[in-house]
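Before I ask anything, let me first share the structure, which is written out below as structure tokens.
Only a single protein chain was left out; the remaining protein chains are all shown in position.
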Amino acid sequence: MMNDNEKLFNSGILTEEKQEAVLPPMDLWEKKKNGLVVIECPQQIPCNPCHDSCPTGAIMAFENIIDIPRIDYEKCTGCGRCVARCPGLACFVVDLTWGEENEALMKLPHEMLPLPRAGDEVACLNRMGEEVHRGKVINVTEPWKDCTRVVHVSVPKDMIMKIRAVKVV
Amino acid sequence: MKTTEILVVGGGPAGLSAAIEAASLGCDVVLMDSDLKLGGQLIKQTHKFFGSREEFAGTRGFEIGNLLFDEVEKYKKEGKLEIFSNTTVTGYYKEDGIVSYTIGEETYDLIKPQRIVMATGAQEKRIAFPNNDLPGVYGAGAVQTLMNVYGVAPGEKVLMIGAGNIGLIVSYQLMQAGVKVAGIVEAMPRIGGYWVHAAKIRRLGVPIYLQHTITEALGDKVIEGAVIQEIDNTFKLVGEPMKIDCDTICMAIGLTPTCELLWSAGCEMKFVPQLCGYVARRDAMMRTSHPDIWVAGDAAGIEEASAAMVEGRIAGLAAAASLKPEGCQMLKEKSTDYLKRLENLRAGETGAKIRCGLEQVCCECWG
Partner (left out) sequence: MTRKMIKDHPILNFEHEKKKVVKFTFDGREMEGFEGEPIAAALHSNGVQVYRITPKHERTRGFFCAIGKCSSCFMIVDGVPNVRTCVTALEAGMKVETQTGMGILKPEK
């Protein structure tokens, strides 16, 4: 029988034990203005637009197109272009330098209506779609002008590994 | 009787690509498609495609369709490509190689092509449960057509059956169209589609019921709900039936290749479960056992549209090169690249099934 973690993972939810692999090194993360990318792409699929869309080469070239993305965090500027380009909406940027000490700024992909606007209070959803916080939208960008928005939302620092989407309420 | 050098049957991603390549080698091409609009399933896809830059990865499916239409338009203007939409190819007569077709519901005619590329696509599979015939039980492709091409919501609350890529993507598209998704039911212990597709709908609160099946659709004249139940590893029902409130049941069980014309033509066929049904045996250039017939796209085995486009390009080019000796060099140059791209698209864990299926039907070249 599958345990609960396996069951969740098999239905598209990243579980605690698999998280470590995708996190940037904390010492660099805490200092990096504009944040660093977190990519939750644990399955080998034939896809590389994250690399193609990265202007600094932080998402490294794929030796094989099915590779899982590898990141040179030194080069990542937190620009969010990959966030808006990834077909799987699997890229997120987390800026730990933003705001007050216990705050962080998350840049999340968004393709649903209604569109959030700067200043809105939105529901912040975890990987299962449960509302875990109400956050304030700081900015909404559309890096590729292709209807995929990047929503910048303020969240408590201890929630950065929980929140993965926002919903206008 | 109308004649042409190359007839392409089907105007989806594979057929359009085949027609473009064949016309680029200077062949006269006729493309027939049964739908009112060209583009097959491509024009219904609002999500960004996977793959690499060559397959327009990161671009939405319907926009990739527009790029193909631009190429089609160019060859139409040059008089190399003639398009028949709302035209169903109804038969291939192997005695004389004549093809019959009907425009709309009433007009019948015949055409004699020198070469044919069959890019007929696929059709929805169904599973048996009481009331599976009621209006409100719709194929996933039909749901996409209704909402993404014509702007009509299929219902207010949908239960999705099947968590392959189509079930996952269509669930996401339903939410974009403002339709609620009650849940996704999947018989296997894991989703069949890309994990990231599942993640993006899970985080919007849609439940995925793994190891569950639909046992009954509720309703008298139309769908008024559904009953689902857990199954064990042997697919035996366990646990308690659960009622789901919905007015639409979307079937994303899978597709099976549309291959009637290939059968009529006497192509060597094989049942390959990994390719989801009967498919024609073919060589690396997509030529079937019938020397004048090529196959491409879902008709050659169910895969992603990105692969269909590359297969279409190979088939169109190869069919054209068989008529234009000067095209053989071009075929040699381009096909190396195309084959490499297909290999990439089929790499890794998610492509294992396809690779296994292809091993059973591909031959090096026909003797």
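Labels A and B are assigned to the chains in the order they are written; within every chain, residues are numbered from 1.
The rule we apply is simple: contacts are C-beta pairs under 8 Å (C-beta built on N, C-alpha and C of every residue); 3 or more make two chains touch, one makes a residue touch a chain.
These figures come from a predicted structure and were not determined experimentally.
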Selected residue (touches chain absent from view) among B:Leu110, B:Leu146, B:Leu204 or B:Met330: B:Leu146
Options A:Met2, A:Leu23 or A:Leu115, residue touching the unrepresented chain: A:Leu115
Looking at the whole complex, which of B:Ser24, B:Thr258, B:Thr288 or B:Ser322 touches the chain that is not displayed? B:Thr258
Which parts of chain A face the unshown chain closely enough to count as touching? 111-113, 115, 147
Under the stated touch rule, tell me which residues of chain B contact the chain that is not displayed. 34-36, 46, 60, 62, 86, 88, 104-106, 121, 123-124, 133-139, 141-142, 145-148, 150-154, 176-178, 221-222, 258
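Everything below uses one rule, namely that only the chains that are shown with their structure count from here on.
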Once bound in the complex, which stretches of chain A touch chain B? 2, 7, 10-14, 40-49, 52-53, 64-66, 85-90, 111-113, 125-130, 146, 148, 164-165, 167
Under the touch definition given earlier, write down the residues of chain B that touch chain A in their complex. 47-53, 57-60, 163, 175-176, 178, 186, 189-191, 194-206, 208, 210, 344-351
